[in-house]
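Input: one structure, supplied below.
Omission of a single protein chain aside, the complex is shown with its protein chains in their original locations.
A and B are the chain letters, set down in written order, and residue numbers restart from 1 in every chain.
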Amino acid sequence: MKTNPGRFFEDYRIGDVIRHAVPRTVKMGERAMYHALYPARHALYSSDAFAQSCGLPFSPLDDLIAFHVVFGKTVPDVSLNAVANLGYAEGRWLQPVWPGDTLRSESTVIGLKENSNGKSGNVYVRTIGLNQHDEPVLEYVRWVMVRKNDPAAPAPAPIVPELKTSVPASDLVIPKGLDFTNYDFTLAGEPHRWGDYAIGERIDHVDGVTIEEAEHMIATRLWQNTAKVHFDATFREDGKRLIYGGHVISMARALSFNGLANAQMIVALNGGAHANPCFAGDTIKAWSEVLDRADTPAPGVGALRLRLVAVKQGAKPFALKGEDGKYLPETLLDLDYWALIPK
Amino acid sequence: MKTNPGRFFEDYRIGDVIRHAVPRTVKMGERAMYHALYPARHALYSSDAFAQSCGLPFSPLDDLIAFHVVFGKTVPDVSLNAVANLGYAEGRWLQPVWPGDTLRSESTVIGLKENSNGKSGNVYVRTIGLNQHDEPVLEYVRWVMVRKNDPAAPAPAPIVPELKTSVPASDLVIPKGLDFTNYDFTLAGEPHRWGDYAIGERIDHVDGVTIEEAEHMIATRLWQNTAKVHFDATFREDGKRLIYGGHVISMARALSFNGLANAQMIVALNGGAHANPCFAGDTIKAWSEVLDRADTPAPGVGALRLRLVAVKQGAKPFALKGEDGKYLPETLLDLDYWALIPK
Partner (left out) sequence: MKTNPGRFFEDYRIGDVIRHAVPRTVKMGERAMYHALYPARHALYSSDAFAQSCGLPFSPLDDLIAFHVVFGKTVPDVSLNAVANLGYAEGRWLQPVWPGDTLRSESTVIGLKENSNGKSGNVYVRTIGLNQHDEPVLEYVRWVMVRKNDPAAPAPAPIVPELKTSVPASDLVIPKGLDFTNYDFTLAGEPHRWGDYAIGERIDHVDGVTIEEAEHMIATRLWQNTAKVHFDATFREDGKRLIYGGHVISMARALSFNGLANAQMIVALNGGAHANPCFAGDTIKAWSEVLDRADTPAPGVGALRLRLVAVKQGAKPFALKGEDGKYLPETLLDLDYWALIPK
């Protein structure tokens, strides 16, 4: 058999290092497409001149481009037979990705726990994205529930890694040279700076975008994520194509420009849940909550820890969870990240 | 409140200069997308080699890319609360936009006139697009009807600028170095030159394109135009997304290749009306009328003043206005521009 059947739960071993195919050179074409698929307007990723005014040599590729490219490569090895994408933790952007960089991914199996039904188990991997110099650009932990191929395969000794609930502010990596002391708030689009955001403050980002099949498939392919369920309308019994969770992440993040235009760079992913599936025809809106604030050693640069929530049509303002503590049916995404913002 | 509520009629003052966010670096990715979204084939914008044979260092970005990028930036400050986009005048392309240029926009309020109902008023702005050297690349006047937030706000002294009905040929700016004396009509696609077009001549461009939601949203986001009405199917009561008028402009202009393949560069926008709204599913066709001809000092370069009309399915040949002088329901766009064409 020449085609890839994907890995099943019993195929993983603690300590396995998986070098993922296929390396990918990313340039301005990918950036143009990203900005056409999402209403992305953060100035640092839009303008070379603006990035230079912030101490960078030119505009890097969007932080989430890096994430999607690195993530997409892991799909054939990690989630082809996944039942569910359970969580993210300890994500950190380690250096910008520049146009022309070639990215590849490696994952290490750091946790395994078979479910009590004996039909599946949870696999924890720590993934790093590397550039053409073999320098890490991104790392994160992800865990997924994966089917067993042979229900009789013996359960491995359960190992569940201890994961931080949030990346400590002191562990955030600030891009070399970043300096917000000459930041132009007018060109960036909003006057609000680090000190203007209070812990607990919530922001309704107001705008909405209705999702199309062509758009989520174009986006998902751009990251070489080829999971059938996103592309093949004959795959699910209901004839629907499930939208890649990363599409919702990027849409919500772009929508958050309206109210968080100066939260320029994502530098850590503390956690995240894809609360409900998203399908074409859904209209996505977003809101944010300020979870924490931290100073950084870089000139003029502060950090905000933000909850980013994506909801769909019918959601009430700031909808998240019900009284039972479970996500409401209109909640699509609950993401927890750190972003850099001028002080 | 952190999100942008947009400006209302009473928020504008004559002489106000608005520096619009967000600067944008445009490169070959944007060009590739433009040529994928529209059947754009004018040789000067398609081939570096062809552009070099016309005296340019290489192929500039399409004239309408410059327009859309500059226009898109003005939306959050000018038309977020607009009821209608009323007109354009005195538009001039002042120099080509090259791949790698970073564009930003500034608008000056040059006219204000409250409507007699006291609920809205017309705002006139002169917008300039600037590159990273702060050199102007484009200027135009646009006026829009904007809602008042507070109906009790006092009406300003009415000022309506005097605007030229057409840019005089002597004011057209010819790109530096442009020389059509070695123009290759075969490679450009048609044999018709300046002298072959007569004032009053009309050309049916024959081809049609049916519009998709994904395409107009991708295009509109590419120019960072984020007006809700284009993206959010829950925004209008009829559940339709209104298509950005610039999408119709670019589609009609690209369709006009068939019959005007040598009308290479748009150098002035004399006026324009978005006669009726356009929605996904509409099939756009176009026709042109030669309004005027002028010589230019550049070698081999003539200018045509053209009316470009976009119509939708059901339109009769050369449909424009009815006997009552009003636009027919099938008329989408009535644009008046100057283009450069080899003599």
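By definition in this document, a residue touches a chain if its C-beta (ideal position, glycine included) is under 8 Å from a C-beta of that chain, and two chains touch if they have at least 3 such contacts.
Source: prediction; values computed, not measured.
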item	value
Residue of B:A49, B:A84 or B:I199 in touch with the missing chain, whole complex considered	B:A49
Selected from A:V78, A:L172 or A:A219 as touching the chain missing from the view	A:A219
Contact residue for the chain not shown (choose from A:E30, A:D48, A:E90 or A:E139)	A:E30
Full-complex contact with the absent chain, from B:D16, B:D179, B:D207 or B:D292	B:D207
Touch residues of chain B, complete complex, unshown partner	27-33, 35-39, 41-43, 46-50, 59, 186-190, 192, 196, 203-210, 212-215, 218, 258-261, 281, 283, 313
Residues of chain A in contact with the chain not shown	2-4, 19, 21-25, 27-30, 32-33, 76, 100, 102, 104, 132, 212-215, 217-219, 221-222, 224, 226, 228, 231-235, 241
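Note that only the chains that are shown with their structure count from here on.
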item	value
Centroid distance [mean C-alpha coordinates] between chain B and chain A, Å	36
